Structures are given as structure tokens and as C-alpha cells.
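Apart from one protein chain that is not included, each protein chain of the complex appears where it belongs.
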Amino acid sequence: MPADIAAFPGPAPVAASPRRRHGAQIPGWVSWSLAGPSVVLLVLLMLLPIAAIILLSFTDYRFGALEVSFVGFDNYADLNTDRAFWRALGNTFTYVAMVVPASVFLGLLLAVLINGLTRGRKIYQLIFFLPVTATLVAMATVWKYLLHGTIGPFNLLLKSWGLPAIDFFSDPDLVLGGLALINIWSLAGFNMVLFIAGLTAIPEELYDAASVDGMESPLDRFFSVTLPLLGPTTMFVIITSTITAFKVFDTVAVITRGGPRRGASDVLLYTTYLEGFTYFRMGSAAAMTVVFLAIIMIFAFLQARVLDRKVHY
Amino acid sequence: MSKTRQAGAGMRYTLGQFASHAFLLALAFIFMFPFYVMLVTSFRAPQELFTPEFNWLPQTFTGAHYYIESLTATPVLTFMKNGVVISLGILLVQLLTAIPCAYALAKFEFRGRELLFAIVIFALTVPIQVPALPLFLGLNAIGALDTYFAAMMPFFLSVFAIFLFRQSFKSYPDEIIHAARLDGMSEWAILWTIVVPGSVPAIAAFSVFSLTSHWNDLYWPMIVIRSNELMTPPLGLAYFADSESGENYGALMATATILTAPLMLAFLFAQRQFIRGITMTGVK
């Protein structure tokens, strides 16, 4: 109803003084005074910087340099041939490929098991959600010690059971897996909550109907009722987890700094960070950022599509 | 006949419950293990760390020793104060700017509304890492690097808050707003005294989301904060973990415990709000 408050289509009122505004109209300045501060911030903190980053990506600007020149697509061409960049991109995707399936599956498993409990749901939710709230940097230092090759409790335990030690953070082949483990641990509880929300939205009658139709085993019911109805939620969780995993930065910065050997755990954001804020090569960092933005926009687009479908569902 | 079947079903039922509990308990143990290690290490004597076998409990209980060391030898309290100042400052400006904007988007029609909303939706997808470089250059240009302002500025606008509050305000009954207009309230009074109190759950959930994400943020403080006195908890911890000999795990774990404790305790006291707030990015 109030959507038309300001709209005043049609002929002018036949009032004695047609110039005067109608009393029911909220003048435009009221709306703009409400939205104004946000609009200013939106321009200053979002739109201008995005324009600037795109512009920067076409220059050879180095922080502190007095001169800057336009280099066209050189930065992008350089990225194309930059092995370190491709390695970072490849690492990032490998990392995503480890984190997403594991955290989504674990989240679903936890949600289904917890949802089926008659008692103790609350406490399990609490336990599995705890890692989500924990400060990731602090937990990263804990994980670094925990998985330490020689003195880490994890390896001490392995040894006490007669198993060989696994040195995650010093082995270039294992380092991404170690980092992924941390992210799976901190993301599974988040996904679990989303799945539980999806599960509680499934009407109980559907299960009753399935039972009446002869589906006695819980597994039958899971595959014929739960999973199909969780479809939209699952898609959504997958994409959200992908975006989260794609933005991995904290653990790399705290634990490995891209190591152990040169670039074994370099990821896109960390490389961009080094390029821009350590080596101050702003132009090429800007080009990396644009690539990052493009990838994120693709995921966001998919996410929006899934959300749309979820609404229609 | 039916009785036995019932009993059978009941048996299977309890068996299933039992299996679920067993499995969940095992997983819960794994999930809690890092927290346990953090706590137990903060109470252990250093020589215990280098023994070849793992002990579940400290052989020598060091008590508050490492906590006192952490609090006195490192500026942990300063980090926490900075964390509070920065995340509360961000939240305050976010609420003050996003609430009116969301209200205008939800309840008024004005020229440019569709465009503004489209930009908000677009901006929702852009993470801080994208505008970071230009923002850094801008802050540098005005000489504001390494200040509280620099740490807060990029987050003054939360398009997520605008989006969320718009949803919440849209569902606020128009008739109540109409009644308030007839009662003589100004639009600003209607917003802050009528609509906002009706949207407390959404605002509380967002506040939790905002406070936790900025308390935990490492990326941006790492870019703009240099001086120890201004470091946030994650930045301070990362810096401290690095500069220390790296072998003083007791003090490190004590510091980690102290810095994680506020949020964890808040979570334990307000679980529902926390879960709602943090997963809000996902559900709506």
C-alpha cells in the first residue's frame, strides 16, 4: 500500500491550489535523507573502489611510484604466463575441491543424525557449531601446534598407536590437505545448521505418507523423501561453502605463508595480498583482484539462481 | 502379533538412536579435540611438550602461570580493547546508516529506488578483498593508515544489513505505520520508535553476525594496522605467534584461549541468536 505514497500518476488534482503538494505524498527528500548516508558510503566504499581496481589493473602503478602509465592488458597477459599465479589458482581450486564435498557431506550427515535424535539435539548442535564461532586465527595457531610434525599431539597419538607420523605443514603434498582439514572442521557446523533448517521445513506428513506407502527402512525414506526435498538446500550449501573456501586466507597467512616449499600452499587471495601489500605492485595485484572478482561473481550468480529456485520451490 | 511388531520397531528405534549417539559422540570428540589441546597445553609445563608420548592431562599443572604471562608480557588486553572498539564502532555506524536506507527501500517509492536496490544486491556479492587496494591507497592519501578509522572505514556500509533489514521492514504491517502517521509522528520517529523496536530480532541477529565477523577478521587489519597499540585480537595473535620464539606453546595457547573466550562465552549464553546471526548469510 505505501508503495504508491509518492507516486502521483494521472492528472493534477483539481484542488484550489494545484501547485501545492498533496498531503499524503511523502516528499522525495524524506526518502533520500533516509537513504542518503548509505548511498554516499556505497559510492565511496564500493562503487568508486571497484572502478578504481579495474582502472588500476590496466596500469603499471607501483605503490610510492611517482609515475604511472597505461599498459593496456599487459598485466592480464603477464598473469597468463605467470607460473606462480597459475599455481596459486590451481591450489585454490584443489583446496575448494577438498573442502566443499567433505564439509557439505559432513554437514548433511550431522544434520540428519541430529535431526533423528529424540534427545540431546541441542547439545550436539552446540558442540558442532562451536568451531564456527571460534576465532579462526586463534584456532589456526592451535591447529598448527596440534598437527606439528614432531611435537604435535596428533602425531604423538599416531605414534603411540604405532602408526607413522604425518607432517602436514612441512610436506608440500599434504599442506593443502592440512589446511582443508581446518576449514572442514570450521565449516561443517555451519552447513549442519543450514541442513537442519532445511530438514525441519520438510512436512512430517510426507514421512507418514512414505511409511504408509511401504517405505519402512530409514534409508528408503532418506533417499526417497529427505534427499530430494533437501535438493535446493544442498545446492545452496554447496555454493555458499564454495565461496567460503575460495576466500581462504587466514590459515595460510598464519600457518604456512604459502610454504612449505615455494608456493606449495599459495592461494589466490594470499598471492594477491603479497603482490599488492608486500611487493606493492598495484597494477598486477589489481589484475589478480579482477580475476578473483570475476570468479566470485560466477558463484554469486549461481547462488542467486539457486535462491530463486528455492523461493519457487 | 502387532505387539511383537511394535516391540521390534521400538527395538530398532532405540538401536538406531544408540548408533547415532555413538557416532555423534565420536565425531564430537574429534571436533572438540582442538579446544581440548588448546586448554590442556595452556596448563602444561614446557618440558612436557617435547616428550615422545601424548599425555591426556598435564603432568605438572601450571595453573594460571601462562595466563598471567600472556596478560602481562603481551598486550593481549590492548588487542581485546581494540577488538571491542573497532567491532562496536563498525556495528554502530552500520546500524545508523543501514536502518534508514533499508526503511526507505522497504516502504517508500522514490526515484532511483530500483537502481539503488540493484546496486545493493550487486554489492552483496563483492567481498572486502576487491575494494581493498583502492581503499588502502585512499586511506594512505589522506594519511589515515594505522588508525581505528582505517580499520573500521571499509565496513561502515553493510549492504547485507540493508538487504536483511529491508526484508524485515517490508513485513512490518503498513497499518501500524499509517496509524503512527495519523497519530502525528514524523517519518524518522516512526522508523526509530515504531518500526525498529518491531525488528529487534533481525537487528540482534545482524549484530551478532557483524560483531563476530569483525572481531575475527584478519585480512583488513593486517593491511592497515601496523602499530601494536592498535592491533585487533587476530592480528595481535598472528603477530605474537610469529615473533615469539615459537616454542612457548603454553603462553601461545593461553593467549589463544583468552582471545577466543569472549565470543565462545557469548555463544554459550546466547546460542540461538548466535546460530541465527552467523548462519543468516546462508538462509535468507
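Letters A and B name the chains as they come in the text, with residue numbers starting at 1 for each one.
One rule holds for everything that comes next: a contact is a pair of C-beta atoms (placed from the backbone, for glycine too) under 8 Å apart; a residue touches a chain by one contact, two chains touch by 3 or more.
The criterion applied here is as follows: contacts and distances are computed from a predicted model.
A.B. asks: One chain of this complex is missing from the view, so tell me which of "Pyruvate synthase subunit PorB", "Germination protein, Ger(X)C family", "Ubiquinone biosynthesis protein UbiU" or "ABC transporter ATP-binding protein" is its UniProt name.
C.D. replies: "ABC transporter ATP-binding protein"
A.B. asks: Out of B:30, B:57, B:141 or B:182, point to the residue that touches the absent chain in the complete complex.
C.D. replies: Counting the whole complex, the residue in contact with the absent chain is B:182.
A.B. asks: Among A:24, A:163 or A:209, which one is in touch with the chain left out?
C.D. replies: The missing chain is touched by A:24.
A.B. asks: Kindly note down the residues of chain B that lie in touch with the hidden chain.
C.D. replies: 173, 175-176, 178-185, 189, 193-194, 197-198
A.B. asks: What chain A residues would touch the chain not displayed?
C.D. replies: The missing chain touches chain A at positions 1-2, 4-5, 8-17, 20-25.
By definition in this document, only the chains that are shown with their structure count from here on.
A.B. asks: Inside the complex, what are the residues of chain A that reach chain B?
C.D. replies: Result: residues 1-7, 26, 28, 30-35, 37-39, 41-42, 45-50, 52-53, 56, 63, 110, 113-114, 116-118, 120, 122, 124-139, 141-146, 151, 153, 156-157, 159-160, 185, 188-190, 193-194, 197, 218, 236-237, 240, 247, 249-250, 253-254, 269, 272-273, 276-277, 282, 285-286, 289, 292-293, 296-297, 300, 303 of chain A touch chain B.
A.B. asks: For the complex, give me every residue of chain B touching chain A.
C.D. replies: Residues in contact with chain A: 16-17, 20-21, 23-24, 27-28, 31-35, 37-38, 41, 49-50, 52-54, 96-98, 100-101, 103-105, 107-111, 113, 116, 119-120, 123-127, 129-138, 140, 153-154, 156-157, 159, 162, 174, 177-178, 187-188, 191, 212, 215-216, 218-219, 222-223, 233-235, 237-238, 241, 249, 252-253, 255-257, 259-260, 263-264, 267-268, 271, 274-275, 278-279, 281-283.
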